[in-house]
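The next block holds one structure in the form of structure tokens; read it before the comments.
Just one protein chain is left out here, and the rest sit where they should.
Coming up: chain A.
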Amino acid sequence: MKSKANLSRRHFMGIAGGIAGAAALASFAFDAPAIENKPKIDASDFTEEKRVLDVLVIGGGMAGLFAAVKAHDAGAKVLMVSKGRIGSSGLTPFAKGIFSYDKNNASMSIDQFVEKVSESAIQTNNPVFTRQLAEHSYARVEELKTWGFFDSPLYNESFMRPISERNIGVEERVMITHLLKQDGRIIGASGFSLDDNKIIHYHAKSVILCTGSGGFKPSGFPVCDLTHDGTIMAYKAGAKVTGKEWNDGHPGSATNSGSSYDNWHGQVEEKPSTTSITINHHLGMDLNYQGYIYGAPVTMGPPMRQAESEPQTRQGGPFTPEAFRMTSPPPPPQKGLLRTLISGKGHSGPPGMGGEQVGGSSAGMAIHKAEGLVPINEQGLSTLPGLYAAGDALGSYMSGGIYTQIGSSLAGSAVQGAIAGEAAAKDSLNLKLSIEVTQQYSDTITEEILAPLKRQRGYSPAWVTQVLQSVMIPNFVLYIKKERMMQAALAYVEELREHHVPMLLASDLHSLRLAHETENMIITAEMKLKASIMRTESRCSHYRLDCPDIDYKNWQAWINIHQDETGKMQLEKQSFDKWPEFS
């Protein structure tokens, strides 16, 4: 179905008016710095299209692949939509190790595995998802083998094989910005094409967010296309999200620190391989502390080896459970990926391993699987009916607040995607409800999508992003945390959200994407600061210089975040042993 986006001026002013309109006028009156917009495309010349299906999968990485395949195999009419290309966007293309728990060759039982992960994660993991990873990883890896996944360093072809065989619909280069909600249930999503002046409304009985995590478009980590889009659209629709106080601690190379390829030592050109049980407690936390105390760059070995060789770095800093302090070199590498954990030999590892290091390379990202939508069950159903999430978009706490099992990130996405896909399909096939929305509702969404193109004055997403980066990425804000600095950063971020987000400009489809991404990053920054201020302890990848100890009495809990009826961000504790209910 096609129709012309015919937006009345009054409608548009409804979006651009209020605070934004007043601010724009004030800027004009005082000849303030906001720039004049000179659109290269005509915002009134957009077409609108509509798709109707059972299950919409948003995202084309490892989680999205399995979600789409399993939802299809369970009988649902499925469509995959992705901001990039299937298998060539998000973090999936750069992940080269995939964990496979092979019960015939495993060095420990599943019970022991879950217990060991919990020990490393200092109980911040959800053992239900840790167990699920171990139980299902082998089957997913075997399926990937049949699709040719292990035969090429590039994943598009192997990902498209099961999709094409099943004739599953795929739409690439479409940015989803909104979830459709009716009577408390999610019934689809809307977004825009990056190639044509086109808005697309997807009406679906269930939606699975496989949108990955995100960052602040940091320097030197291939996460610059991910801006927590799924998490933020779900948050705005009323879902609970979690995990924002945890930090991915990947450092980057001091040389050419802006090059993701060089930081990953060309690893993207390697074929993927499987990993077996190797439970750690690492990923840069010690390095961040060393860099802060002693200055960058820091020299590298695996984190604890270096700490061993420089005893002074044992003073203070993030706590590592006794069993995970590496006092001897790690075990010899398996083929492919695991050599990457050893420093100094040939290629020297995943980002942050080898050579002189600097911090902040993955700024804005939490630990894989620790941030995202709060699940209410082990199928990845969110606190909103009809909305599932899987992979890095789901705050499953599969590993907890620290990265524990090497290769579990990719495997966890496959496992969770498959389970959510099947569940969403069954859910949608049993459902008898209208997934239509009113014209007024879809018009409002269209207007919100196009608003940055229609504003006459405002701020470029590039400038606002640079301001955000300069506030959030310094090591004394989110890495080595202190309440005073976080409150200061929060004042900046709230200013950006209140005043600059409503004035973000776009002149073409590329900058329209940047405008929406910038808003998502700003809301994420606010969440990260508020959650980090609230968590008055240090544990795993959350390190507070002003609260350096673990607080077992008060903080056996995760932090869930949601938007209340007035639009205000609310944070609440959720005990480690509790599951929430529908919002």
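Operating definition for what follows: a residue touches a chain if its C-beta (ideal position, glycine included) is under 8 Å from a C-beta of that chain, and two chains touch if they have at least 3 such contacts; residues count from 1.
The rule we apply is simple: contacts and distances are computed from a predicted model.
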When one chain of this assembly is omitted, its UniProt record names it as which of these: "4Fe-4S dicluster domain-containing protein", "Sugar ABC transporter permease", "MoxR-like ATPase" or "Heme exporter protein B"? "4Fe-4S dicluster domain-containing protein"
Where A:Gly90, A:Gly230 or A:Gly360 are the choices, the one touching the absent chain is A:Gly90
Decide which residue listed in A:Ala323, A:Leu433 or A:Ala462 touches the omitted chain of the complex. A:Ala462
Across A:Glu48, A:Asp225, A:Glu422 or A:Glu447, the one contacting the chain not displayed is A:Asp225
Contacting the left-out chain in the complete assembly, out of A:Glu49, A:Glu172, A:Glu378 or A:Glu537: A:Glu172
List every residue of chain A that touches the chain not included in the displayed model. 33-35, 84-85, 88-90, 93-94, 153-154, 156, 172-173, 194, 219-225, 256, 258-262, 266, 268-269, 459-460, 462-463, 466, 510, 513-514
